[in-house]
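For this view, one protein chain was removed and the others were kept in their places.
Moving on to subunit A:
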Amino acid sequence: MYRRDRPLLLRSCPAALYNNLCVLPLPASGLAQFALVHGSNCELLSAVPSGLPLSQRLLHAKEGAGLNLPLITQAYWCVLPFRVLLVLTSQRGIQIYESDGSVMVYWHALDSSDAPPAQALFARGIAASGHYICVGTWSGRVLVFDVPAKGPNIMLSEELNEHRVPVTDIAAEPAQGQDCVADVVTADDSGLLCVWKSGPEFKLLTRISGFGIPCPSVQLWQGSVAAGFGDGQIRIFEASSGALHVQINAHARSISALDLAPEAGKLLSGAEDSFVHIWKLSRNPDSGCIEVEHCHAECVTDTLVCGARFCDPKGSSFAVTGYDLSEILRYSCV
């Protein structure tokens, strides 16, 4: 059972975009940092679990070419082996900051040269795997950046060209042991999921076809891919083979965010139907197949949920953002 905690008041309401909340727990100081996007800005807040926001910062989209103010599509903290970086994706490109947003360390402008005329240009989908940061784009291309232990010498290492429509989300999991099956999964607007092994050269391991329904959010846990779809379904696949293990009729509208609490195998789903659900994932010891149990349903009344994140790796607390909602809602286990 979860109960509502004190919400965090925001300067402005989050945009109705996918995965519009990122949480970075800072266990050393007992604080947590929150990031969400609204228009051309990214709002950063830090707070103690049940307290008022302690500090706030507003980051702006870098303008680049063109006169309109570009929209930011996503903000995400990439936890790398030696550093944490905050990545912002926008209609113009990719901005990478130190984790508190104080300094921009890298800027990558999107290449618009081969864009067809009626195409919206943007970057969207961010994940970190080892010392690589992967970012998706409107063309389906996934850019892989190699990040040094410190300093601004981030380099574009590779471009992955498996997707043909805009990338929606990317997720990563630390490689588990020698027979590790997957590191990174990329998802797109057609529901196609690609599972990759990361490294100096990324290797495509599995392709799981979509049915034309977007996959706004995806997670990887112990060799299984959990994907949320625009028709409200959550599907869980075996990452190495692409076999479908679980199909959940989870929501009545498009899923907008998924998150994982890896230490507990808990999955959090938020959707446009105003519901947030928590699921427990486990592996059946006999069949080796993934099983799912529903744990908790939360109705965020009259709110189009656009972001949902666990605030700790055990999943004992979570936070939710919504369109037209001027606060971050927080819940914790009783």
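One rule holds for everything that comes next: a contact is a pair of C-beta atoms (placed from the backbone, for glycine too) under 8 Å apart; a residue touches a chain by one contact, two chains touch by 3 or more; residues count from 1.
In the analysis below, contacts and distances are computed from a predicted model.
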In UniProt, the chain not displayed here, chosen among "Organic solute carrier partner 1", "Trafficking protein particle complex subunit", "Aspartate aminotransferase" or "beta-aspartyl-peptidase", goes by "Organic solute carrier partner 1"
Determine which one of A:F34, A:Y76 or A:F122 touches the chain that has been left out.
-> A:F122
In the whole complex, what residues of subunit A lie against the chain that is missing from view?
-> 9-13, 15-17, 38-40, 56, 60, 63, 67-69, 71, 73, 91, 117-120, 122, 165-166, 168, 188-190, 212-214, 216, 230-233, 238, 241, 243-254, 273-275, 277, 287-294, 297-299, 301-304, 323-326
